[in-house]
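Okay, here's the structure, questions in a sec.
For this depiction, one protein chain was excluded, whereas all remaining protein chains were kept in their positions.
Here is chain A:
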Amino acid sequence: SNSSLESNLEGLAGVLEADLPNYKSKILRILCTVARLLPEKLTVYTTLVGLLNARNYNFGGEFVEAMIRQLKECLKVNMYNEAVHLVRFLSDLVNCHVIAAPSMVAMFENFVSVTQEEDVPQVRCDWYMFAFLSSLPWVGKELYEKKDAEMDRLLSQTESYLKRRQKIHVPMLQVWTADKPHPQEEYLDCLWSQIQKLKKDRWQERHILRPYLAFDSILCEALQHNLPPFTPPPHTEDSVYPMPRVIFRMFDYTDDPEGPVMPGSHSVERFVIEENLHCIIKSHWKERKTCAAQLLSYPGNNKIPLNYHIVEVIFAELFQLPSPPHIEVMYTTLLIELCKLQPGSLPQVLAQATEMLYMRLDTMNTTCVDRFINWFSHHLSNFQFRWSWEDWSDCLTQDLEKPKPKFVREVLEKCMRLSYHQRIIDIVPASFSVLSPANPVCIYKYGDESNRSLPGYTVALCLTIAIKNKASNDEIFSILKDVPNPNQDDDDDEGFTFNPLKIEVFVQTLLHLAAKSFSHSFSALAKFHEVFKTLAESDEGKLHVLRVVYEVWKNHPQMIAVLVDKMIRTQIVDCAAVANWIFSSELAHDFTRFYIWEILHSTIRKMNKHVLKIHKELEETKARLARQHKRRDSDDDDRSSDREDGPLEEQIERLQEKVESAQSEQKNLFLVIFQRFIMLLTEHLVRCETGGIDVFTPWYKSCIERLQQIFLQHHQIIQQYMVTLENLLFTAELDHHILAVFQQFCALQA
């Protein structure tokens, strides 16, 4: 309750004031940290600082100085999100009579003037604009009362900046491509609308809890400090500004007709609530139970439909592009905890949200659909897969490639992975059998007597017996020698040439024998690693191994994924081979299936981690050499010569080569992927153009969004290749549909 908060604050202020002589620096440090890391409790702590300033003017001054120092530090090390919290804290200190309003306005004038800088990225100007605008819900009233002319000028400068800034990046970040029922607005546009409305309402803001109002009589007696003139640190090459965002909206006041009214999308209350809920998640994401409890105890519970806000904010983060702020599985368990704490109300809101998301699948970004699939299937697995599937029977009449039936198919497949095939058959109505996943059994082409006419059949039988009798790699090689090569003329004196039949017989037989579980298959890969390496030595060999794996396990995508992962890690195949296999014609039928993209992105991530790992090794070895030099310099021992550096320097040279080779492999992987996308999409576009059919098929939407997904999910690495991409692949001759994706990506950090 408010009165206990007030008496707590008063008591705390008294205690801290007494402690100031002995613990001043500690108190300063703690308060600065709180300002940076607990933005959801902003006004509580600004009130505390206000009370302390009233009792001890010098302390107030030192605190403001410490905050400015901290702000400069944050900006220098690219901690822009925390810097916003500091700016907001400072602006609320105006309300607590700690900082004089004119000096705050002056700081904001310096912020807004960043938009006049030349040759700086737009995202830099965006941040300073955001820091200014997002503080106004707290301090707009006070600043306008004291300096209305200056504020009007700032607001008109803001308006002209927002009008001229480019927004090419927006389509890439929108969760839905449709504007109905709620437009997906760019974050600065939305905030500007909210501030304009706030100004029209004469800066009346009623949602924020302001404990300092109760202490007005004390605080207005306090002497205020002037902020020192603040020059925004200049843009450097190392500056990395936050990415632009699109505001996610899925609810409005019509969705909860019986409860309190949900603040409108352009109301400042909506902004403040969303900001605070996001901050709570940011503070407590590591502890799901605390996080759920903190979210549900957000003040104003009976005046706002809190459950709807919470669900909207959580889905906003889950669906955020390029990536969610936190690991996806956190959101699943957070929602489960919330359901546990509010069993009478939250599950219904969640069901309503799920239904709404399903209804709008046709225009949902493919990456977001992936996340929806993962969330929904995992969520169901915690609630015995109970769902009213019949409500979704509308999807049964649609083409299976359309988003709704596709979504249901992928969800059922994921549900099966968390349970077993028969369970899925049991939980859906019989009419849904067309969408049910295949029974994940292995397909062994040499299994039946009826297949004995197939080339390699006898060798397969031989191999089976040999492997069951614990044959060695050498014995396997000698059995395989008898396999004829269908590419007979390619048989040159190299010795080990590409023999697709050998690969087929060996891989089919081995995988079939090891089909029982993942562990059995991994053991098989390990035991016969030598055979694999030899057969898959060439690029064609690697591709063929992947093809055979697919043929054997096409009913069990999960098995394909773990086998591909293992084969990359044990260097039976390389990442480029996997990329080429994914774009091959054999896989065209499965190209839009979720598991294919999981495999590709997992492959890219492995490549990225590999490069980082070797780089780290190199840096560590260089550091060791540097330490060795330092020791020698301080020892001043002439006997120890540069000979000691020998082994380390050799190691560094080797690692340097390794890093360069890995980076080159990494770049090549991305180039292969982009190249294949361009080929595939161009083919489709040309076919549509000459045939006079509409380009926008479900396949096309999926494919172009998968291309976007590559850019977004790995944007930091891809930034390094911009010149190559621009000059080699995404040139002006390219179809404008494809080029647009590249241009949107460039606009993200421009």
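We take it that contacts are C-beta pairs under 8 Å (C-beta built on N, C-alpha and C of every residue); 3 or more make two chains touch, one makes a residue touch a chain; residues count from 1.
Methods note: contacts and distances are computed from a predicted model.
One chain of this complex is left out of the view, and of "SEH1-like (S. cerevisiae)", "Elongin-C", "Ribosomal protein S11" or "Nuclear cap-binding protein subunit 2", the protein name its UniProt record gives is "Nuclear cap-binding protein subunit 2". Contact with the omitted chain, checked across A:K147, A:H169 or A:R288, is made by A:R288. Looking at A:S193, A:S239, A:S283 or A:T333, the residue that reaches the missing chain in the full complex is A:T333. Shown as candidates are A:T363, A:S381, A:S584 or A:T724; the residue that touches the absent chain is A:S381.
Along chain A, the points of touch with the absent chain fall at residues 286-288, 327-330, 332-333, 336, 374, 378, 381-382, 384, 414, 417-420, 517-519, 558-559, 562, 565, 602, 606.
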